[in-house]
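Note that one protein chain of the assembly has been removed; the remaining protein chains are unaltered in position.
This part shows subunit A:
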Amino acid sequence: MKQFLIAAGCILAMVTGVAQAQERPLRIAFDVPYEPFEYRTPEGELTGFEVELAEAMCKEMNRECDFVVQAWDGMIPGLMARKYDAIMSSMSITEQRAKRVLFSEPYYRTPGGWFAKKSTSVDVTDRSAMEGRVVGVQRGTTMDNYVTENLGNIVEVKRYTTADDMRLDLESDRLDLVFVDYPVGEEYFLTKDNFREIGEPVKLGEGVAVAMRKRDRELAKEINKALETLKNDGTYDTIMNRYFDYSIKM
């Protein structure tokens, strides 16, 4: 009898637990602002590529979603502390992070872009033309790793903390070229008259994915299925084209 009661209790707990999980809205965290991925409109409304994608994803999953705003440095700790269930805030997949969180399939990847002064013309894919050039990157980014690994022994790599410092040195000819995250380059270099883009954007890294707690494998499956559908039925492209004039799809 006693055993039966315990078993019944367990089953009851499981059933209600599952039911609760279904009712509870899915909480998704963003670090705002990070234009054009997540930011607030002048009216204070949360919007951006990732926010719209999250909305479409929740609709596809048939679940109610709550959006939470969280500063970047507390992003993963907040997930662990159950302040939210998923992160959709341009978090790139890295080995280090994958040790702590569960990543979905990647849903976007921004390319790296080459930028230089208008007067510069060089074929960035031609190694002999690149020889001896001074290239600026942001320290520790995927762009830094790409240049160091592929061109490290033929160009001089200079590492910067901020894009502002890099622009100053490009302006005063201390740098011949910079290689930065494409949206950053668009904002810092293409908005100025004296800079231009060189060559084609380069696809880099493993991409950006939804991060969840390690044990939430069911949720990951659900999210992957929803993202897959959005990518195939054109919803993803519609949202992407609203924010970008190049493809970040993957």
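Worth a mention:
One rule holds for everything that comes next: contacts are C-beta pairs under 8 Å (C-beta built on N, C-alpha and C of every residue); 3 or more make two chains touch, one makes a residue touch a chain; residues count from 1.
Methods note: contacts and distances are computed from a predicted model.
Matching "non-specific serine/threonine protein kinase", "2-oxoglutarate ferredoxin oxidoreductase subunit beta", "ATP synthase subunit E" or "Arginine ABC transporter permease protein ArtM" against the UniProt entry of the left-out chain gives the name "Arginine ABC transporter permease protein ArtM". Checked against the full complex, the candidates A:T161, A:N194 or A:N232 give a single residue touching the omitted chain, namely A:T161. Checked against the full complex, the candidates A:E35, A:E55, A:D169 or A:E206 give a single residue touching the omitted chain, namely A:D169. Looking at A:R24, A:K83, A:K118 or A:R139, the residue that reaches the missing chain in the full complex is A:R139. Taking the complete complex into account, residues 96, 139-140, 144-145, 158-161, 165, 168-169, 171-174 of subunit A touch the chain not shown.
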